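Take a look at the following structure, please.
For this depiction, one protein chain was excluded, whereas all remaining protein chains were kept in their positions.
When the chains are written out, they are named A and B in that same order, and each has its own residue count from 1.
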Amino acid sequence: MTGLLPWLEWAGVAVFALTGALVAARKQMDPFGFVLLGTVTGIGGGTLRDVLLGIRPVPWILDPAVVIICAAVSLAAFVSAHHFEREGRTRVILWADALGLALFTVTGTAKALEAGAPAISAVLLGVVTATFGGIIRDMLAGDVPLALRRDVYVTASLAGAVAFALANRFVSPDLDDVIGFAVV
Amino acid sequence: MTGLLPWLEWAGVAVFALTGALVAARKQMDPFGFVLLGTVTGIGGGTLRDVLLGIRPVPWILDPAVVIICAAVSLAAFVSAHHFEREGRTRVILWADALGLALFTVTGTAKALEAGAPAISAVLLGVVTATFGGIIRDMLAGDVPLALRRDVYVTASLAGAVAFALANRFVSPDLDDVIGFAVV
Partner (left out) sequence: MTGLLPWLEWAGVAVFALTGALVAARKQMDPFGFVLLGTVTGIGGGTLRDVLLGIRPVPWILDPAVVIICAAVSLAAFVSAHHFEREGRTRVILWADALGLALFTVTGTAKALEAGAPAISAVLLGVVTATFGGIIRDMLAGDVPLALRRDVYVTASLAGAVAFALANRFVSPDLDDVIGFAVV
């Protein structure tokens, strides 16, 4: 995980935290509902990936920077959410979800490859990272997960993860980030 | 885990993946909804067991055969699901769920004993393996879990796990598979 990747990971965390906070807004939750749902959405997918890979403790325990990002984004969303009407929020959720999916597909696949997972499992873990934050968010909020209703998301994530894993193997490791992200 | 057990595990994975795919059919999901729900149902219970036991990484990362089984079963279900009417599907879900429960109770208890868990915890982990794939499936699909509505399932799983653990200790280790499965 060098160069561009930590930044992509942080951007993905922030963007997913935003979707969690906006779902909290839709359900008219209080500030702590925002922070809880934003944080779980932001770090949920990556946490599941790391638990499955057996990385222990989960990295954010040793360096809680991503948790602080989630809390800050969620509180900013709480302060400003009332300025947007319902439809604007839904549109932002969909776009942010798609962007976070692209970011996490790349970083999730990269982290799994780095931890020594074979290519096919790395692709799977990329999809897990990208989809499960949002799945947990929707389950907590009492909705059927978006990932199960809009299969274009999972398809995009899968295609991106495959492209990234192939690029990582056959092309220069410096280019693979760009290729994986572009495909998604 | 020798002899019969890997086959029982694979059969359990395939059967649970089928129930996940059929729930996806009931909810009129798209192909990736089938694969996602089928895969999570097929490997969910065993994954939770392995995480709780501290086996790392989770075995399907090193050998993704079970994931491929799940994807294949789910896609086959997607192609053929439209040939069955609603009631036929519900009946197949109930039967497959019961069969998968029997298979996973035995393999889950066996794997926990093998990993050094004491008998009472191995029984618990057998029940966890057998019930949580379906519980996650139903939560993802927005239903109250079948395991909480039909207690005959959990009862059967618990009885089978106890029988298997006793058989493993007091009878020949070759016979215990048969005994545990028969009780369930």
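Note that in this section a contact is a pair of C-beta atoms (placed from the backbone, for glycine too) under 8 Å apart; a residue touches a chain by one contact, two chains touch by 3 or more.
Remember, it's a predicted structure, so these values are computed and weren't measured experimentally.
For the chain left out of this panel, the touching residue among A:A11, A:A72 or A:A141 is A:A141.
Taking the complete complex into account, B:I135 is the one of B:A14, B:M29, B:I43 or B:I135 that touches the chain left out.
Seen across the whole complex, the unshown chain contacts subunit A at 24, 27, 29-33, 36-37, 47, 51, 55-58, 60-62, 64, 67, 139-142.
Panel shows subunit B; residues 51-54, 56, 112, 115, 117-118, 120-121, 124-125, 131, 135, 139, 143-145, 147-149, 151, 154-155, 158 of it touch the chain omitted from the view.
Quick note on the criterion: only the chains that are shown with their structure count from here on.
Relative orientation of subunit A and subunit B, expressed as the C-alpha superposition rotation angle, is 120° to the nearest 5.
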